[in-house]
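Missing here is one protein chain; the remaining ones are kept as they sit in the complex.
Read from first to last, the chains carry the letters A and B; within each, the first residue is number 1.
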Amino acid sequence: MELFTTNNVWMMICTALVFFMHLGFSFLEIGLTRQKNTINILFKNMFIICIGLILYSLFGFNLMYPGFDKEALGILGFSGFGLNSPITETGSLDLSYNTGYTYWTDFLFQGMFAATAATIVSGAVAERIKLGSFMIFTIIYVGLIYPIVGSWKWGGGFLDSMGFYDFAGSSLVHSVGGWAALVAVYLLGPRIGKFTSEGKPMVIPGHSITLAAAGVLILWLGWFGFNGGSVLSADPATTSLTLVTTCIAAATGGLSSFLVSTAIYKNYDLTMFLNGILGGLVAITAGADQMSPMDAIMVGVIAGTLIVFGISLIDRLTLDDPVGAIAVHLICGIWGTLAVGIFGKMAGLHQFFVQLIGIVIIGVFCLLTSFFILFSIKKLSGIRVSEQEEIEGLDFHEHGMDAYPDFRINQH
Amino acid sequence: MELFTTNNVWMMICTALVFFMHLGFSFLEIGLTRQKNTINILFKNMFIICIGLILYSLFGFNLMYPGFDKEALGILGFSGFGLNSPITETGSLDLSYNTGYTYWTDFLFQGMFAATAATIVSGAVAERIKLGSFMIFTIIYVGLIYPIVGSWKWGGGFLDSMGFYDFAGSSLVHSVGGWAALVAVYLLGPRIGKFTSEGKPMVIPGHSITLAAAGVLILWLGWFGFNGGSVLSADPATTSLTLVTTCIAAATGGLSSFLVSTAIYKNYDLTMFLNGILGGLVAITAGADQMSPMDAIMVGVIAGTLIVFGISLIDRLTLDDPVGAIAVHLICGIWGTLAVGIFGKMAGLHQFFVQLIGIVIIGVFCLLTSFFILFSIKKLSGIRVSEQEEIEGLDFHEHGMDAYPDFRINQH
Partner (left out) sequence: MELFTTNNVWMMICTALVFFMHLGFSFLEIGLTRQKNTINILFKNMFIICIGLILYSLFGFNLMYPGFDKEALGILGFSGFGLNSPITETGSLDLSYNTGYTYWTDFLFQGMFAATAATIVSGAVAERIKLGSFMIFTIIYVGLIYPIVGSWKWGGGFLDSMGFYDFAGSSLVHSVGGWAALVAVYLLGPRIGKFTSEGKPMVIPGHSITLAAAGVLILWLGWFGFNGGSVLSADPATTSLTLVTTCIAAATGGLSSFLVSTAIYKNYDLTMFLNGILGGLVAITAGADQMSPMDAIMVGVIAGTLIVFGISLIDRLTLDDPVGAIAVHLICGIWGTLAVGIFGKMAGLHQFFVQLIGIVIIGVFCLLTSFFILFSIKKLSGIRVSEQEEIEGLDFHEHGMDAYPDFRINQH
């Protein structure tokens, strides 16, 4: 009982930290985009948090943890609508549900994860997607696709039976969001002015690097809960090792992005440094409990390097991802999932291939489903705002508001 | 001892989260008001935190937890000045003081709550109250009125004997602040330009919706501690259920404000969404431990709806509440207190009336005392700044500073 209470306290704190990541995502996204779309992005993010949690309580949680039969294939299951808390004979909450925490904690921790997948997409499609269309996409993707993929591993489905490992979601959360971001960016097309007629990428600067940097530090803080809580108990050895590998990968991810980008572009690029930190965090997420600090250094160094080349690659493909979400969440998510087969306790050729197969299956499923959803919405109601709206800003057109209406500058 | 330590850890973390709400309140308040009064608002908030804590340590804590005699009426008691920690015979802190946490934790957790009541008023009176007068009001209201009301329920006074229920303070914290906000707004009058000569409300836009949105997310995070800590132990079943109902009411509060306001005003209004989240949080606070998730959905949906109509009502009464504090804290505080008698484990006609009686008693007391305090200050030294000061900004006149003195904009 004492240990149960402690485990539950730890999980509740981690839940709060994962919730707080939404402020980090919001700051990062509005910092790296133009002022005229700030309200729109904040509105999207508030919507994602709220609807994500409600859908997850209505059916997502039960899609993700369907209680698969042992004989079943483990692809799709459902344990009913609503939150059905296990009750003991005396009518109180059945604490034997889990050795680590209560049913309610379980739901809330997983519910906070659910919204994250849509938030990743939000960044990539910023400044040009129709708000209504994005909301419909979010409802379907967070409500159905995310929990189905999650059930394959964390719900005890076929990826789990296969031996696929993803500790806290390099694939199950970050790549799931990343694949949809890739599809959405492709279907939407680039923002006006992002590429010259020859396809040369132009810089469209954001409106507050201060907010972007604050967002990254808040996300790093949130990752204490994202990875620390994924231990699913307060087990001292595993939780504390996980926090160490998480922080070390973040640090080396940032440093390597900084060094590589400075070597190439002869410029101390803060945005690259920030995305390197995030890349390191995403990459360590699949194996944070399986790595030594030295392994984490390697995972982070490679993630930081991938960020620099990845962002450049996305540009060269004339894909427009305003915040670098694809490089951070998809590329580093894949890297981190593979890294479980290369570094740490589980390293081995067999594991490497299992990881690869998992990545491919998740990728194909997410590409197909997100394409189908977004393409359908595009045909039915359109996904992109008008040229006039894009130029004048979504805040004015969709919200009739300005984010900084009374901000005045002194004349010196 | 193990359990005691865990309980105490949980309570300390919740204390830290409630403390952090002050950043949320600050961001919300300065975001929704004009730049020229930013320093003034930050100054007020810093003052509230600091003086609130000190007054609570000198006498507030002992007013609120007076140790009423069982035979006494339980209206007013006092257990002496200063913090008198219980000491065992061997000279160490007496842990038998409480099964859940130490005397020090108890003080600090409750002390963090105390300052909140004044912060609520701060938002409603922003941009026109005299700093000195507000400081005097804060000292009396936080130092005396808040702990006296608190003693009636949480200190074991007559409301507690009556069966009145307020888990974490929909009434005891939020309405106590809300009633004073109502009185203060009435006595102060509206800001210049808020109403036309025909009484038609005008929009006075704030200076950063980004800060306002960040404030709401920080407040939501803080509510993990506000409600989670009000369990007064780390009891797994109750704490985790409380966090679930809290988050669900916040989410449905936001969504319902968004949907209702969009239906009425044909506009995606982010401020309404944000206030809906806060309304849901305030409303669930009275019964967060007594509700099922489905109850919490209902409490939130109604709170979000009340926000839209409440803000409109305040406007029509030609009351000027720049941040919507009255709708959020008073209206939703009352709603949440009543909801304890309508939804959840305690629902019942008797309980409903007990809740109603409690609301009325608290309301009358707070209206009278805050009117007496503010009216006296008004007569003695005035409560409103001069017209020139209001137009030119309180920052320049009271502080000789500008909040963004070196903010420059590039000429494109």
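As a working rule, a contact is a pair of C-beta atoms (placed from the backbone, for glycine too) under 8 Å apart; a residue touches a chain by one contact, two chains touch by 3 or more.
Note that the structure is predicted; figures quoted are calculated from it, not measured.
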| item | value |
| --- | --- |
| Given B:8, B:62, B:171 or B:261, the one touching the chain that is not displayed | B:8 |
| Subunit B, residues in touch with the chain not shown (by the definition above) | 1-2, 4-6, 8-9, 12-13, 15-16, 19-20, 22-23, 26-27, 30, 38-39, 42-43, 46-47, 49-51, 53-54, 57, 82-83, 92-93, 95, 101-105, 107-108, 111, 131, 211, 398-410 |
| Where the missing chain touches subunit A, by residue | 2-3, 6-7, 9-10, 13, 17, 34-36, 205-210, 213-214, 216-218, 220-221, 224, 228, 234-237, 239-241, 243-244, 247-248, 250-252, 254-255, 258, 267-271, 273-274, 277, 293-294, 297, 402, 404-405, 407-409 |
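The definition used in the following text is that only the chains that are shown with their structure count from here on.
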| item | value |
| --- | --- |
| Chain centre separation (subunit A, subunit B; CA means) in Å | 33 |
